[in-house]
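Left out: one protein chain. Kept in place: all the others.
The first chain written gets the first letter, and so on, giving A, B, C and D; residue counts start at 1 in each chain.
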Amino acid sequence: MEHKLSLERIVMPIASLLLVFAIWQAAVIVFAFPPYILPRPLDILYNMVTRFHIFWNAALVTFWQVIAGFVAGSIAGVALALVMSLAPRLERTAMPVVVLINCVPPMAFIPLALIWFGLGPNSKIAMAALAVVFPVLYNCLAGLKRVDEGSVNLLRSFGANPLTVLWKLRLPAALPLLVTGLRIGMTRSTIAVIVTEMVGAYSGLGQIIYRSTALLEYLDVWSAVFAASIGSLVLYALLTALDSRLVWWK
Amino acid sequence: MSTRYHAILGLVITALIWEASVHLFQISPRYLPSLYAIYQDGASVSTDLARGLLRTAIETLLGFATGAVVGILFGILFNYVRLAERLLLPIFIVSQTIPVIAFGAIVVIWFGNSILSKVVISFYLTFFPVALSTLRGLQSCDVAKIDLMRSFGASYWTLFIKLALPTALPAIMVGLRVGISLSLAGAIVGEWFGDTVGLGVMLLQALFFEQTVRVWLLILVTGFLGAVFYGAISLVERKMVWWNTN
Amino acid sequence: AEAVSVRLKWLPQAQFAGVYMAQEKGFYKDAGLDVTINPGGPNIAPETLVASGSDTFGILGGTEVILFSREKGLPLVAVGMLQQISPHAFVAYDDSGIESVQDFKGKRVATWFAGPQYTLFSMLAAEDVDQADVDIVSQPFSMQPFIEKQFDVAMVTTYNELNVLREGGINNIRLFYPGDSGVISQQDAIATSEQMIRDKPEVVQAFVEATLKGWKYAFENKEETIDTVLKSGTGLERRHQELMLDELEKLMVVRRGKDEGLGAIDLESISAVQDNLVAFEGLKAPVDLSAAFDTSFWEKTPAESKKVAE
Amino acid sequence: MATIHKLHQPDERGQTPSLLTLEGVWKRFKGKGSETVAVKDLNLTISQGEFVTLIGPSGCGKSTLFNIIAGLTSPDDDGVVTLNGKAQRGDDLLGKVSFMPQRDLLFAWRTVLDNAALALEVEGVRKSEARKRAQALFPEFGLDGFQDKYPHELSGGMRQRVALMRTFLFERDLILLDEPFGALDALTRMMMQKWLLDIWMRHKRTVLFITHDIDEAIFLGDKVVVMTARPGTVKSVETISLPRPRDTDIVTTPEFMDIKRRLLASVEEESMKTFNVAGAT
Partner (left out) sequence: MATIHKLHQPDERGQTPSLLTLEGVWKRFKGKGSETVAVKDLNLTISQGEFVTLIGPSGCGKSTLFNIIAGLTSPDDDGVVTLNGKAQRGDDLLGKVSFMPQRDLLFAWRTVLDNAALALEVEGVRKSEARKRAQALFPEFGLDGFQDKYPHELSGGMRQRVALMRTFLFERDLILLDEPFGALDALTRMMMQKWLLDIWMRHKRTVLFITHDIDEAIFLGDKVVVMTARPGTVKSVETISLPRPRDTDIVTTPEFMDIKRRLLASVEEESMKTFNVAGAT
């Protein structure tokens, strides 16, 4: 039973993705799209395999930055949520500023990140962190606040201070929403790094996309995008596994 | 009442710190310009700014509206049709790992140079978090309550309307709040694909002409626009999920 | 009127003044065209849009981009070349000790890796400098790293980044022009698709003529031109646009552009660039230049439409 | 009141037909590694119009049995549940019995009035009509004036009464009540008991009633079913032949005392099994 379920969890997504690729391949052939409008997935795959080392090296650079930024941003997001849930007045004061910053498209911060943190990995890590911090903050905060008042009172009656309430009650109750935030943040942080690399970087998948677009190397553009997707999916899958670990009681 | 007071307080404090540090530490305008300089720059392009603001606002709202509706619908579908979740959710996730910005030309070829292409991008960024939050919200429904409704012979539809949806509403609202800022970001990126009007176009100009003051001006104006939308959603939330507030 | 569109390689600015003036002064309308001007943006690949027929015409990248497009099978044809010499140049600080291209050796030199890097390669080759001796890095579209001296040498366009530097009060710099090393690389091609040339040559002819007329008018009426460009409504700065237009005049009204008229296609220099590209393996094999460049429309354009008054 | 089903006439042979029968019903819960048998080989027959009370030690499987009868939990495949002579499979039972769970399960976003009217709304009664019918019960349930409050503003006993109202408004032949009066004070409880008996006598609906109060079980029931400790099955069925209508004073009669003593002994024996330290303290 358990076994079948996890099999289904792996087989079904792969099946559906294969289906999409099949439709795509067929459509390109049937409608005779030129490669500069839409290349064939098999050609992209072939390109990825033959020039594997290029994309692999770029992906290593990119995803190292993604992970670093994701971790930093998640920690910052959870920390902010914790602080705000402990100090509601701070929340009400700081939230408008947070909202304001979050509503600025991250791209607008790219040049500033490049100015502040340079062309190296730091600016990418900063942008990735920025992309995660808000979904994590929003979701985590909502999770922390949705606990039953009766349960909070129970802990208070045991003399629990707000920190203990946070640790024993609010945090476990917030986990499902927190993981949702992490999942949304995961895909966003990959994109943030790639877009930042496109604007300014020495290497990485984003640079490949940027250069190849200008040089009309469509297969390289698509290959780099595929590589980014695959990496992002792997990380997403790890998070999903974490989800069923953390939220085991559901 | 006091929420509004705190909000204004927060913004004022931030502004004061900003202005004070610019003057105290003699920060170069390249890194951080003074608020007054930003204000002056804004006044000098006020007509263009107003026009861009209006245009971007419309794109954002259209993209958000469609994204929210479709996101909620898919969240619901995923909750009730397991096969759909297994088949489509992975594709949705994959779709979110694609940097649209890499495919400007394709977007223009498919959706033209009209407002449609901005709406599509903003839609594409919005629907995913909304769908995910909706799904999570629906899943958080108390099984005992579902059983109670079933014992009354409730149809799936009744169960959904009277129990599942209200239960999921708080989570959906979180999704919408994440969605609105993404929707705005989508509209701005969309305007980078060869548009003539909008905050995104102005931002792009400023970025590549390295007009730091203008970049900050646009950051503040977009942030303000997003905050207004966010506030509106919070207002709706307070009206719709009143029971969750205490 | 025939409804057509033109896709610019970048956002509205004086770089495309001719197109805006042709529109503003009714040259397009007089030629029976109803033109929509579509700006460009980052990663929007205007070549693809013109090749796919999504846009009728384009003010596209220059020599290299047209060659690459042909190699990739895009049915693009250049029917005019606006900038007669390369707008690219390299800057170094006066106190950097870099006095000539020879001195690039062992230094960190930044270039845009979106095509202009081949101009650098050609320059180095022409000056007998081995690429391997130079630390060549990718440059973002911001001069900040150069200002902060993260690079020793950086690339600029003379109509934009150079002015950005100067406006920022940075004048203690030295410039290295490709032309001084004998590298000519025409930029900003007026291009359309093979299909247009086949099906509606008269429309192509009308567009080329009206556009060049627009440029001629722009250089003869700079004040009015700047006013028009600023109306694009994206918050442009007047001073910067004036400098840009002045610089474009230097790039366009020079060599054949000065003697024979705006927009001349210099197949000789193009051929030289192609040889370089093949040598540096930017291109795998030479492309058919006669298919990629069609000079006939330019030739049929009367001198009074393209020759700027002295 | 179109929704009242009129199925409770004696059949042609003049016998009270059996409404519900359970034969050899099992329910096992599988955890990781362990298995809990909640209900074991249970046989039970409830006749049309009967008032059956159910007692048994805590955790013996009473609520599980109720869930099975309400159609919410499907029993393991080895047994048969029959309603009105028809074997019930899967979801068949849903909507056929009126069920009050042990927890009140009020909806936080509905006012007290709307919570009470919920089952009616689900049935398809117009909202205004549903409210009117719910409204009519408020004084009787001692909740008048609380119609527009939200559940979090009620006391525990008040919430229980709202849940009870909700159940009664869902009019079905068979009513399942899982400790409905657990959180009520003596008098409110007594009033509710009388009220329930009154409803039952007038409409001859069939009631299956879980309680921990043996007095209550005897006072209300036609028969009292005693369940064994987990795995729960029927230990004994005591038919209560006390005359009806019964008065509160009946609890002091010797007959009552007699039955009580017997049942108490029976339940105690079972409860004892639950505790490892038999006869602790």
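The working rule: a residue touches a chain if its C-beta (ideal position, glycine included) is under 8 Å from a C-beta of that chain, and two chains touch if they have at least 3 such contacts.
It should be emphasised that the depicted structure is a prediction, and the values quoted were computed from it without experimental measurement.
J.: For the chain that is not shown, enumerate the shown chains it touches in the whole assembly.
T.: A, D
J.: Which of A:44, A:61, A:155 or A:233 sits in contact with the chain that's absent?
T.: A:155
J.: May I ask which residue of D:63, D:167, D:206 or D:228 touches the chain that does not appear here?
T.: Once the missing chain is taken into account, the touching residue is D:63.
J.: Please output the residues of chain D touching the missing chain, sorted low to high.
T.: Considering the whole complex, chain D reaches the absent chain at 29, 31, 36, 55-63, 102-103, 139-140, 142, 144, 149, 153-158, 161, 178-179, 182-189, 191, 194-195, 198, 212-214, 264, 267-268, 270-272, 274-277, 280-281.
J.: Going by the touch rule given at the top, which residues of chain A touch the chain that is not shown?
T.: Residues 148, 150-151, 153-160, 164, 168-169, 172, 248-249 of chain A touch the chain that is not shown.
The working rule: only the chains that are shown with their structure count from here on.
J.: Among all the other chains, which ones are in touch with both chain C and chain D?
T.: Looking at chain D and chain C together, the chains touching each of them are B.
J.: Between chain A and chain D, what is the separation of their C-alpha centroids in Å?
T.: Inter-chain centre distance comes to 51 Å.
J.: Report, in whole Å, the distance between the mean C-alpha point of chain A and the mean C-alpha point of chain C.
T.: The computed centroid separation for chain A versus chain C comes out at 38 Å.
J.: Give the residues of chain B that touch two or more other chains, as numbers and ranges in rising order.
T.: Those would be 30, 101-102, 105, 109, 192, 207, 210, 244, 246.
J.: Which residues of chain D are in contact with two or more other chains?
T.: 152
J.: Among line, ring, star, complete and other, which best matches the way these chains touch?
T.: Drawn as a graph, the chains match no named shape, so other.
J.: Which chains touch which?
T.: Contacting pairs: A-B, A-C, B-C, B-D.
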